[in-house]
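This view holds just a subset of the chains, kept in their places.
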Amino acid sequence: MTPPTGITRATLLKDLRLEWRSKDAINSMLFFSLLVVVVFSFSFDPTAEESRQIAGGLIWVAFLFAAVVALNQTWARELRNQVLDAYRVSPAPANSLFLAKVLGNFIFVIVLEALMTPLFIAFYRLRALGPAWQLLPLAMFGTWALVVNGTFFAAMCLRTRSREIMLPLLLFPISIPALLAMVQATTAILSGESSARFWIVLLSTYDLVFTTVCLLIFETVLNAE
Amino acid sequence: MSKLFFIFALLTLLLLGYALHAALVTAPTERTMGDVQRIFYYHVPSAWTAFILFFINFGASVYYLIKRNPTADIVALVCAEVGVVFCTVVLITGPIWARPVWGIWWTWDMRLTSTLVLWLIYVSYLFLRRFSSSGQTPTLAAALAVLGALCVPFVYFSIWFFRTQHPQPVMGGGGSIDPRMLHVLLINWLAFSCFAFLVCWSRYRLERLQRDVDHAHAMEALRDPRGKLR
Amino acid sequence: MTETAPAPVITVSNLIKQFGRFAALRGVTAEFASGKLYAILGDNGAGKTTLLRTFAGLNQPSSGSLSILGASKFRDICQHVGYMAHPSLLYDEMSGMENLEYFARLYGIANRTRCAQVILAVGLDPALTRPVGQYSQGMKQRMSLARALLHDPQILLLDEPFSNVDVHSTTEMVRLLARTRDQGKTVLIVTHQASLLEGAADEFIWMEYGKIIERTRDLKRLEISAEG
């Protein structure tokens, strides 16, 4: 038997390959991130001092936005010809599928963020007054928090009516602590006024707890009729 | 069973009446806030009751995930519903109180915010229960309940350090409360808990009945020799 | 996993499946032995698909007991069951070969020749690079059969495998399935074209209103009694 990680890898590679094959994936992501930043700078005058002060919030709302759009189509491919049924009758463990999807989304959203951040910095002329390197683990942990819950709830929403609107309904309340931590930490780092360490630790604990629990109960959710 | 229910209902009613009297008449008037402060006797017991109900919901959901016991599912559902109602009471009485005392309806204080988030989480739980189309609603709901409950400590911790520059509750800090007020508060809490239990009980019976009816119909369909197919 | 002929491979007793208040299966009791090919027939809405999905672990029975290869939990024996449904259960965006390679991994097979072999067995070309979404209806159907056969399962559950498949290929497919049966596998086929299986099936099973009404070796008899 292929070990679970092997299946995760195969699934992830398949998803990435399909994403890549529709070549424009990367282009469209680039374009999308540019657009979000532009729309934001039209809405919030970047030259004004105020905007710069709320940049932490701006960035994370933009990321959340991008993540919800991405997460809503996580399972679209599997839904098309009920491929999920083929997965369910196979001996492959549900968690391998879950991890593959989480990783796929993680890569997707991280790439988007990597594209957006320089744009934000350029447009809003941001400068970190605190330790800038902390932004990296922050982005990692924050994105993982969004993505792991998002993937889980997207799977849950497969079994509900009006699926698309359900995802934010379930995802937002539970993500509030994570979102709060991200915004606060970013602001702390950018302004250099306080330490972001507490928030980063909080986020990593959050990630740990939710990843564990999601892995524990994903099988139940997948196999719900 | 129904006799017991009736007696309990009567007792709860009496207790509620006594608690009302205690809150409005017996309890001393607060020096700075005046009579407005009496909303305290509804505000705090509601909050505590809601917390207890959410806690039961969590326990029942975990139990359901392990044992697939339908009774646990009903208990979880009922507790979430009633808990949301009590939580709503907190969210309504709070601003009513805040307006005359602080001069504003709402502030992003720690306790207020965490209550709001808690309320959001359990409302989304109820949404999932309504929108779920499969026969596996209980499983999905239980999964969400577990995640939601796990979220609560994070909400608390994150909000602890959030916008600390804003006013803390005027009457925070435990020690300084008048013993007579504490007495009335506890009476009210007892009354509210009984009331919540009563509502949960009758809601439980209703849900049970509903499921029994469904089951009976299903059995009917089984016996029907050439059921309304097609 | 006994392969001696008389031991039943699938045993169901008094299986009931309800969708809300509607009962799609109303007490199915049956045994299926290895090395046999069963044709499950019945009118639209009789519950054939529901029965197959229950065997495949995709529907939870409302009550009644089900045991496959001696196990009562589907997960333990899923390695030995092949399931073909009405939708293709394939990724539209990948070619047939890529699809099979992916599903092979799920079953722990990392063997390209095996994939090519099953594709050839159902009469398609493994070198076809067109994505499955652009296949014609019948080609999809065959690729779907290939997916079910991939891991050489003990038990094959096929839901209307012949619909939309052309006449020549149908006979080919029947021959392939008969050969599979001869290797000691259990094959359950839901179909409306019973005559195709006339020579091949060991038993015909007639379902009606969520119940098995009749089991017979002789299609003719079934037709007569169904008419009456």
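Residue numbering begins at 1 within each chain, and the chains themselves are lettered A, B and C in the order written.
In this text, a contact is a pair of C-beta atoms (placed from the backbone, for glycine too) under 8 Å apart; a residue touches a chain by one contact, two chains touch by 3 or more.
It should be emphasised that the depicted structure is a prediction, and the values quoted were computed from it without experimental measurement.
Taking the complete structure file into account, the protein chain formula is A x2, B x1, C x2.
Following the convention adopted for this analysis, only the chains that are shown with their structure count from here on.
Chain-to-chain contact here is organised exhaustively, every possible pair of chains being in touch. Ranked by C-beta contact pairs, the top pair of chains is A-B. For subunit A, the chain with the farthest CA centroid is C. Chain nearest the geometric middle of the protein is A, using mean C-alpha positions. Averaging C-alpha coordinates per chain places the centre of subunit B 50 Å away from that of subunit C. If each chain is reduced to the centroid of its CA atoms, subunit A and subunit C end up 40 Å from each other. With touch defined as above, residues shared between interfaces to two or more other chains in subunit A number as follows: 225. Shown for subunit C are the residues in touch with two or more other chains, namely 60. Touching subunit C in their complex are the following residues of subunit B: 135, 214, 217-218, 221-222, 225-227, 229-230. Partner subunit B is touched in their complex by these residues of subunit C: 16, 18-23, 26-27, 45, 60, 62, 209. By the touch criterion stated above, subunit A contacts subunit C in their complex at residues 1-2, 6-7, 10-11, 14, 18, 21-22, 77, 80-83, 85-92, 225.
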